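This structure is in structure tokens; I'll ask about it shortly.
Complex shown without one protein chain; remaining protein chains in place.
In order of appearance the chains are A, B and C, and numbering begins at 1 in each one.
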Amino acid sequence: MIELFNVFLMSMLIITALAMVSSRHLFVTVMLSGFFSLLIAAIFLLLDAADVALTEAAVGAGISTVLFLGALALMDVEETVRGEKWIRIFSLFVVAVTTLALVYAAFEQPAFGDPNAPIHQHVAPWYIQHVPIHMDIPNIVTGILGSYRGYDTLGEVFVVFTAGIGVLSILGDPVKNRRQRVVKKAGLRHYLIPRLVGRTLIPFIVLFGLYVQFHGEYSPGGGFQAGAIIAAAIILFAILEGEDQALKIIPMRGLYFLMASGALLYAGVGVATMLMGGRFLEYGVLADTMVAGQQWGILLIEAGVGMTVTGVLLTIFHAFAARSNL
Amino acid sequence: MVWLDLYHYWVFAILLMIGYFSVIAKRNLVKKLIGLSLFQSAVFLLYITMGKVDGGTAPIIGMTDKTDIFSNPLPQVLILTAIVVGISTTALGLSIVVRIKEAYGSIEEDVIHQKDQVE
Amino acid sequence: MNMIDHLPALQVIVPLISAPFCILMRNHMLAWAVAVVASGAAFSLAILSMGFVSDGATLTYAMGGWEAPYGIALEIDAFSALLTVIISGASLLALLAGAASARQQLVDEKQPLFFSAWLLALAGLLGITITADAFNIFVFMEISSLASYVIIAAGPHRKALGAVFKYLVMGTIGATFYLIGVGLIYMMTGTLNLEDIALRLNDVSDQRPIFVAAGFITIGLALKAAVFPLHVWMPNAYNYAPHIVSAFIAACATKVSLYVMMRFDFMVFQPNLVGHEFQFSYFFMPLALIAILSGAVVAALSRDLKRLLAWSSVSQIGYIVLGASLTTEAGLTSAIAHMFNHALAKGGGFLIAMGAALYYTTTRFSNLAGLGKEHPWIAAAFVVIGCSLIGVPGTAGFISKWLLVSAALEQGALGVLIISVVVLSSLLAVVYVWKVVELFYFAPRPEGGSSDVMQVRKPEMLLYMLVLGLVAGANIWFGIMPGEPLALAGQAAQALLGGSL
Partner (left out) sequence: MVMLIDILATGLMAIGAFFVFVGGLGALRMPDFYTRMHAASLTDSAGPIFILSGLMVQSESYLVAVKLFAVLVFLLITAPTASNALASASLLAGNKPGLAVKRSSAE
């Protein structure tokens, strides 16, 4: 039964992808890409990847759609020029070669879901066995993300940070950009109902974000998802009440600070463990016992991740919105 | 049937093709970015698929007490990272597209190319 | 634990942590100073670790205290030590020399963001070279690429935007290809640590997914390394980037991708896959030969100094790939030594372009005519660096070319072809270097060309001249006394062929 559902979702996925690429209207493409993300999140959930599904839903369907729409507000939404024929033929050729390579690799792969596949033999069982011993938290994904591969996650935070300062550097400071233009309408002021409902809901969304943040060790969730959710709540506020109001609550300087301090908190935990006699990001030394130290470490770095992600996503949103005037 | 057992893999391959084609063949810059994110999503699917274990559950201890078989958590960790990398790339790409639109008045690669030639 | 034990971690962490501090600086000079200090620290750490590995030892570090393959391991051996020296040295020198140029090309209030991105690019490149984990390479590759897009997009000309977009698309495709390859390998071996992969690959080496993975990883990294014909993103990106960025990125970015490619190929695939070294050879050698010639031809035809240097890079990357594709110890030694020497020459070349642009705003040939009369030192430095690009005896470029030629001689008949290509391209290099030298010394100054010159402050100029002199001097020094880099290159080549990490 679940297989059938899986096949259905997969077919929808392919149909959506085809529609996305063939549609000439960019607005349609972007809305479909949100739908695509939601579908693929559902598939991830069926494949037991709850954390990934939550992230994809928050980031892919939520934030990325908002970004695309914000950018589309600044440009023509119609795709006018069709590529020349030789380009299409060349692309088909390149894609065909790649696909042939992938088809060639398909056989001799372990079967889908085979518990004896090499991937399930070597490192993974060790993690599943040792997470309860080393850090005693139920969510194994959080354990690996925060501790065993904490260095990857540090890198990831800095990727996000790079994107934040990159967008700022390319598009310019939102506050200055806004000042240069005449602000016509701020937000959806004349829509009473959305405003009212939005205002009621925003605290709950933030609350949910905080739950996802601090419950990440016990259930799917963690800093990235929480950051995306909290950022989404504030973006909703900005859409309803206007950019300026949102910037009054958290000004640009605050966002800079949020971005930087989140990244620094994460790296700072690493430096602290170094100074306390451990290796970089060896949380065990933070407290008396290994387990307590690991839990503290993961809690702290997840907080850092959440701060940076929130700060960066809001910064990017403001940077786009200031250009488009919403 | 070997073919049908691998259907997740085929979906991955088809999505990859669609995205890749869109990146190379489309002349519209936003379309290229959309294709790029499609291309990356396909790879996410590849990783998550290979982590699935038959009869397993999400790797959270004590979430359900029916089984103690867990799907492989490591690919999930990797893909969490990759998703965030993907959105970062998209955001950066979009901001460049916005600037290109402002500088050239178009987001079609051919038009931009023409304007560069004229100069 | 002793602080020295933390060396591999500190090498990456120091620039990484400095980046967030940079954006909190309100003053652009302060941001610049933070970047200089961080690069300087990274450079001294790199020199320090070079001292440790020069006797054949490797420094290892288990991140978070988790031993590989469960945690992420860092590793510095001769090859990576040489790379870290190149990267951090290029960053430090470009920053020191480029203070005036940055002021010329960038808006003051954007400079904290710019230098922060610069440090992230530096940390990303260092992170790639030091890690021993296949997925960690991807993460740091993305840090360095995203940061490079940002600093290249800061270029003043609108064409920089188009160039960066192309770079972004192709770079992301390359990284995603790499990710597919790593995924397939992980599927078959269940591990991500390079050393562990090399061990466990042996059991499954005859299976198809591994072949395909090798292909995806090689193509993906070749894209990032701008190996012909995947170089199309590079010339424009280097050309339209701010001058200070060109000097940094051109000296080290593509080499890091080449480094990863060589490490993967020689340490993971070749010991395990039957016949892989021949595939590697036959795939890359023709490409390298075409790259060497075509890059030099386009460079000889170009009418802009930066464009010339960028296309010369296509040709010079060809030399590195050619050396690697011989798959012999001598060939690899020449490739690795050329990484170092080319970084010196190309970094120096872009420094000249930076200085010329300070006085004449652009680097078009029509603007630069007669530079030698007004700024004799810059022109003299170009002569030295140009000789190094050509490979004149007594300069650094000669050493690696000589090594390459002697490595090719071992190959018999094939060697003759290789040597003739090398000689031909050296002649082309003489053509393009001579074009510039002639322009600098013998062409008359155009009327009123230098009217809109920016005000260059004295200390900035002094720093610039000092760095330029240092780089030009180094091109000669390492041409006469190539001891240390050559020893490291030899060790690295041995380690690569020994198949141990």
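Quick note on the criterion: contacts are C-beta pairs under 8 Å (C-beta built on N, C-alpha and C of every residue); 3 or more make two chains touch, one makes a residue touch a chain.
Just so we're clear, the structure is a prediction, and the values are computed from it rather than from any experiment.
Put simply, the missing chain touches A once the whole complex is considered. Screening A:Ile15, A:Leu201 or A:Met276 against the full complex identifies A:Leu201 as the residue touching the chain left out. Across the interface with the omitted chain, chain A contributes residues 188, 191, 193-194, 197-198, 200-201, 204.
Heads up, the rule we're going with is that only the chains that are shown with their structure count from here on.
Measuring from the averaged C-alpha position of chain A to that of chain C gives a distance of 31 Å. Chain B and chain C have Cα centroids lying 28 Å from one another. Residues of chain A in contact with two or more other chains: 102, 107, 109-110, 117, 119-120, 123-124, 127, 149, 152, 155-156, 159, 162-163, 166, 170. Residues of chain B in contact with at least two other chains: 16, 20, 50, 74-75, 78, 81, 85, 88-89, 92, 96-97, 99. Per the touch definition, chain A reaches chain B in the complex via residues 7, 10, 13-14, 17-18, 20-21, 26, 29-30, 33, 36-37, 40, 43-44, 47-52, 55-56, 59-60, 63-64, 67-68, 71-72, 74-76, 79-83, 87-88, 90-92, 94-95, 98-99, 102-103, 106-107, 109-115, 117, 119-120, 123-124, 127-128, 131-132, 138-141, 144-145, 149, 152-153, 155-156, 159-160, 162-163, 166-167, 170-171, 218-220, 224, 309, 316, 319-320, 323.
For chain C in complex with chain B, the residues that touch the partner chain are 135, 138-139, 142, 146, 149-150, 153, 158-159, 161-162, 164-165, 168-169, 172-173, 176, 179-180, 183, 186-187, 192.
Within the complex, the chain B residues that touch chain C are 16, 20, 23, 29, 32, 36, 39-40, 43, 46-47, 50, 74-75, 78, 81-82, 85, 88-89, 92-93, 96-97, 99-100, 103-104, 112, 116.
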